[in-house]
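Only one structure is covered here, and it is reproduced in the block below.
Yeah, one chain of the complex is gone here, protein chain that is, but the others are all in their spots.
For chain A:
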Amino acid sequence: MGIKKRKTEETIVKILMISACVIVGSSLFLIVGTIVVKGIPYLTWDMVSKAPQGGFYIGKEGGVLNAIIGSLYVAGGATVLGLIISIPISVYLNIYLKSGSLLSKSAKLAYDVLFGIPSIVYGAFAFSIMIWLGVRASLLGGVIAVTLLIIPILVRTLDEVIATVPRELKHAALSLGATRWETAKVILRQIKPGIYTAVLLSFGRGVGDVASVLFTAGFSDNIPIYIDEPAATLPLAIFFQLSSPIPEVQGRAYASALILTLIILVIVIVSHFLATKHKHKL
């Protein structure tokens, strides 16, 4: 191949890469820009401090505090529950089982499949469990559905993080006479920053997912106090407000979207901060 042809190839690839970056960057800018421009005028103190009052959905007083609290409860509860379930799974698959064992390989394949299942399926599945258990659409229902949704995310992320830990570290602990659980504790300590990333990913997914909470969490104008009460979530609140023909209410949908984005932004910053801080401490 002549030098000229090679240089052309280099230029084409470069252009492709730059345009891909521009497309991604500008869509992010457009999304955030739209939400900010359309949402800021309606982002009042009332929006974040009040639950909907009578007539909120026809443009009268109130805010979406019920949905903010509901979303935080659902995503937070699901993340905690998800971690309680996922950490033992990852520890078992990666630390207790021998490297390359058949069970750990097949379990990982199963998680890859679960990872690809759309969230509406988790919602429907959780809904059928709720009927069986006699639980009505409630905070608990939402937490169950979102937990199911994020467990594959957590397990896969933790798997990948544990895979970065050299086997020799595991062997170092084992050869000091550590039991496998003691070894697991050393490894969990090593991957703490990765656990924060896993939490961030699953919380972000949980707080923004609408399909899984559609039938399971219900919707209510009240701020949920008990776990068996129906709870509003931000994605659903956005959906309901956006379907309204009233401009005032549509504007509030964008304000709600802005609130949701800000929540995720805060989570990203906090977990990033925790992860870097921990890395320096190590």
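One rule holds in what follows: contacts are C-beta pairs under 8 Å (C-beta built on N, C-alpha and C of every residue); 3 or more make two chains touch, one makes a residue touch a chain; residues count from 1.
By definition in this document, contacts and distances are computed from a predicted model.
Look at the chain that isn't drawn here: its UniProt entry, checked against "Phosphate import ATP-binding protein PstB", "Aspartyl/glutamyl-tRNA(Asn/Gln) amidotransferase subunit B", "Predicted lipid carrier protein YhbT, contains SCP2 domain" or "ABC transmembrane type-1 domain-containing protein", names it "Phosphate import ATP-binding protein PstB". Annotation: of A:Ile84, A:Leu133 or A:Leu176, A:Leu176 touches the absent chain (contact as defined above).
By the touch definition given at the top, chain A reaches the unshown chain through residues 98-102, 166-179, 182, 186, 189-190, 281-282.
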